[in-house]
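On to chain A.
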Amino acid sequence: MDSALFLEKLILIVVILAVTLVMALYFTFGERKIAAFFQDRLGPNRVGPFGLLQPFADGGKLLFKEEIIPKNAEKWLFILGPGIAMIVATITSAVIPWGTSLPIFGRTVQLQVADVNIGILYIMGIVSIGVYGIMIGGWASNNKYSLYGAIRASAQMISYELSMGLALIAVVMMSGTLSLREMVEQQAGLNWNVWYQPLGFLLFLTCALAECNRAPFDLAECETELIGGYHVEYSSMKLGFYLFSEYINMFISSAVIACVYFGGYNFPGMHLISDPMILGLTQVAVMFAKIFFFVFLFMWIRWTLPRFRYDQLMRLGWKAMIPLALLNMLATGAISLYNAQGF
Partner candidate 1 sequence: MDNQQLLAHIAALTGSEPNAVEDTYGMLNVHLETSSLLRVVEGLKTKHQFIYLTDICASHYPDRVGAEFEVIYHLHNLVANQRVRLKVALPEAQLSLPTLTGLYAGANWMERETFDFYGVIFEGHPDLRRILNMDDMDYHPLRKQYALEDETRTDKNDTFFGR
Partner candidate 2 sequence: MSELTIKNTGQMISTETIDGDIATLNLGPTHPATHGIFQNILKVDGERILSAEPTIGYIHRAFEKLAERRPYNQITPITDRLNYCSSPINNIGWHLTVEKLAGIEVPKRVDYMRVIVMELARIADHLVCNSVIGVDTGALTGFTYMFQEREKIYELYEEICGARLTTNLGRIGGFERDFSPTFHTKLNKFLAEFPDNFEEFDRLLTRNRIFMDRVIGAGPITAERALEYSFSGPNLRAAGVDYDVRVMNPYCSYQDFDFDIPVGKDGDTYDRFVVRQEEIRQSLRIIRQALDKMPAGDFHANVPEFYLPPKEEVYRSMESLIYHFKIVMGETAIPAGEVYYSVEGGNGELGYYLVSDGGRTPYRLHFRRPCFIYYQAYPEMIIDSVLSDAILTMSSMNVIAGELDA
């Protein structure tokens, strides 16, 4: 590995990290604005033009708030919880292909931090670590409400990861690869996986909502029952980390959905653009457009639907989602086999 490649990757990582954080920051703003739109309100509009600086005001407020660590909390785990949540949320973006490549200073820069050939497995693995952040934080707070939140969150995430994985396996069987880049490349033009895997997509979307702890699956922090759930005792930037990680998770989930089911950076007529610079930038823009659409969808769902009850959530996960995912997998297998061999 030459040093130029190292530098290139380092810069890319920094850029993507910065973009992810800014995105998360502005998703909080977007969430408030979209909620306001749904609820016939104005939303934040005081800080900066159209309230655009609101997220920085929020972030600043969180930073300067007093740090409170409850006396009976497990101090180190209490600090570790939001840290894990934040780290796990940010490192998922490593395998997302944001575009093919950009020519910068004569080098062809691949717009992906790590094109590992097991990208999907990596994401599944990292996501399942994510639950530890919530679980550890909720348990270490030594508060019954946060403990309830943590228990709910871990049970929910473990159950929904199963059907999420099963839904993904169907796609993997179809495309024959675990690399996200290859998967995206196969979906050139409008040849998107969602046309072949509509059920898989719906399952994955539902699971993504559950994995991000978003309504209608936000039982872990439902404010009217658990007063915020696992982060009741958190204050200052540790609370901020939990909140940010939720938005980062939403961003990454949308990116994964876009890559796996909606062709990632592909768009119809891509081959007509010959200039690699313009092509690369358009691809990134298309990718982000798709991500924004799904983030909007997430918010739309949150501000429309009531949330499930804990037992209904589990019933849905185990008795509806998993059988459907298995069925989907079976059907995909059968069709692949038929396509390959006939009867």
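The candidates were selected such that all candidates are chains of the complex that A comes from, given by their letters.
Assume a residue touches a chain if its C-beta (ideal position, glycine included) is under 8 Å from a C-beta of that chain, and two chains touch if they have at least 3 such contacts; residues count from 1.
Predicted, not measured: the structure shown is a model, and the values here were computed from it.
Visitor: Which single candidate from 1 or 2 touches chain A in this complex?
Guide: Candidate in contact with chain A: 2, the rest do not touch it.
Visitor: Residue numbers of chain A touching candidate 2 in their complex, please.
Guide: Residues 35, 38-41, 144-145, 148, 215-216, 218, 222-225, 227, 303-312.
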